[in-house]
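All protein chains but one are shown in place.
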Amino acid sequence: MRLGFNFWLGALLTLLVVLAGVLAPWIAPFDPVFDADLMNSELPPDSTFWFGTDGQGRDVFTRILYGAQISLTVGIVSQVINSVIGVTLGMTAAYWGGWWDDLVNGLTNVMLAIPSLIFALAVMAVLGPGLPSLLIALGLTNWSWTCRIARSSTLSLKSQGYVQAAQTLGYGDLRIMFTQILPNMMGPILVMATLGMGSAVLSEAALSFLGLGIQPPFPSWGSMLTDARQLIQLAPWVAIFPGLAIFLSVLGFNLLGDGLRDSLDPHMRTRNI
Amino acid sequence: MLRFTLRRIWQIIPTLIVVALLIFVIFSVVPGSFAASLFSDGRRAADPQMIARLNEEFGLNKPLMERFITYITDLAQFDLGTSFRTRQPVIDLIADRMWASLQLAIAAMVFALALGVPLGFLAALRPGSVLDTVTMIGAVSGLSMPQFWLGLLLMYLFALQLNWLPSFGYGDGSFRNLILPAVTLGVTPLALLARTTRAGVLDVLSADFIRTAHSKGMSEAKVVRWHVARNALVLIVTTVGLQFGSLIGQAVVIEKLFAWPGIGSLLVDSVAIRDIPVVQGTILVIVLWFLLINTAVDLIYAAIDPRIKQE
Partner (left out) sequence: MTEALLDVRDLRLGVVQKRATLHAILKGVSFQILPGEAYGLVGESGSGKSVTSLAIMGLLGKPLSVTGGALLFKGQNLLDLSKREMRRLRGNRIAMIFQEPMTALNPLATVGRQIAEMYMLHQGKGRQEAQELAIEALASVRVPNPDRRAKDYPHQMSGGLRQRVMIAMALACDPDLLIADEPTTALDVTVQAEVLRLIKDLCAERGTAVLFISHDLGVIASICQRVGVMYAGCLVEENETKALFQDPRHEYTRGLLGALPQLGSRSQNGRRRLVDIDSIIADRSKLTETSFIVPRRPQGGQA
């Protein structure tokens, strides 16, 4: 399995984000929520406040570090939910076929007909803002892609020899699905999940920016950008750093996912003649 | 071809119905009494008697089944309900803002196509070159960037610092106002188009019939024009179609950022104040739009590739 440049760069960036989030309580110079001194508001980057301060006098650098925790949580949890739903539905649909397959397909088509951000917006409208609702909303969008992949993988794996062997041995359906089929499609699923983390972080940022996601004063990178909008002329650094953080982490996830995909199956994009 | 067209258009209807159902189910969960407690000037009603009266007015205390039937029959007559806040028919509110959103989406897509496809083509024809590497790095960056952040930066640079373009708003509807939002919105599709065009062209270039074309004595340029382009077009069209989905979603954020008076900002504002009928109606319209685009893409695809029609 050759791991190219993409993969390593992506892994590096992702590691940076993870370290930022995990080590935040120890390396952050201030408290992200409570160290807010209006006397210090809108200060440009200097030796005390490495990234400057925002409109409430909070240290931007600290908030960026703590923001990593939120982004990582959102990314990981939403993708776990996505994958669980997608894999379960897709795998069972392909394995059992019949009306269940039709139902899942129909549902998938409907989900694909609604742009994901719009759907997330709708769910947030119902559940109200905040982290838990955000996790649910993002977990419920985009499972349709995972479902499609799981379904087509299962369809082709279903006819493999070892599956049929297990069937003759009397293994139950669920057991076969989870022990024989699932391990063999982990590759593409993992790739989707990694790439999905990037899109989840972007969605969270967008929703928080709109005021519908993580609410202030929690240091979500997206909500930091909402304040930034008002301050853009006076304090552009408030806009630059959170956005940069989002960019670099999503870039990391995307490169990681791309790298995984390229090494897992270099022929994935080759035409089969 | 005509039959194929009609069949595809016909297939939209069941999906649309299910989506409408889904939307209704999701939003009937919202406590109707809370959602309706708005006066037309936006103030919340606190007095329970007031709330009860408002509920009565909007028919929100009727049983679920009855509400559902009203919903469906209204939909069939293109009545999307009435806004809780402004008491205006939702469909009017949407119609007012439709054109602005269309302008934005089309402008963004044109921008993305005009730059993305040629870049992808050139990158594929010279694999491993500087142009190729730069294009691919640019593409993956474009896909990783939060669009509204880019919008903020562009706004800062071009509007506030350089004063070349207006920083937000529709203004008098002139082209200048469209540039920043369209470019911001178009960056993601551009990145994706560059990438997929490159992959598609590379795929086609390694196909056998390209070798045949070369053996016939065709020059590189002719081969690209006649054989590569047509076959790569299929992939490009598919990508454009897929992109429109996320474009509409992203447009919501961009419209809010640039205070662009389209359906997107209408949706965001309505969600913020829990103006449920407007939210429902807007989502339905957006979904319809998306389905229509997809069907159009399918039709173009079938027109280009003769193998598809034989279903």
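For the reader, a short list of remarks on this structure follows.
As written, the chains take the letters A and B, and residue 1 is the first residue of each chain.
Keep in mind that, in the parts below, contacts are C-beta pairs under 8 Å (C-beta built on N, C-alpha and C of every residue); 3 or more make two chains touch, one makes a residue touch a chain.
Computed from a predicted structure; not experimentally measured.
Within the set B:M98, B:L157, B:A207 or B:A272, the residue that contacts the chain not displayed is B:A207.
When the omitted chain is restored, the residue from B:M218, B:L242 or B:L299 that touches it is B:M218.
Although one chain is not displayed, its contacts with chain B can still be listed: residues 207-209, 211-219, 222, 226-227, 230-231, 234, 304-307.
Throughout what follows, only the chains that are shown with their structure count from here on.
Mean C-alpha positions place chain A and chain B at a centre distance of 21 Å.
Chain B contributes residues 15, 18-19, 22-23, 26-27, 29-30, 140-141, 143-150, 152-153, 155-156, 160, 199, 203, 206-208, 245-246, 248-250, 252-253, 256-257, 267-268, 271-272, 274, 276, 279, 283, 286-287, 290-291, 294 to its touches with chain A in the complex.
Residues of chain A that touch chain B in their complex: 106, 109-110, 112-118, 121-126, 198, 202, 205-206, 209-212, 222, 225, 228-229, 232-233, 236, 239-240, 242-243, 246-247, 250-251, 253-255, 258, 269-271, 273.
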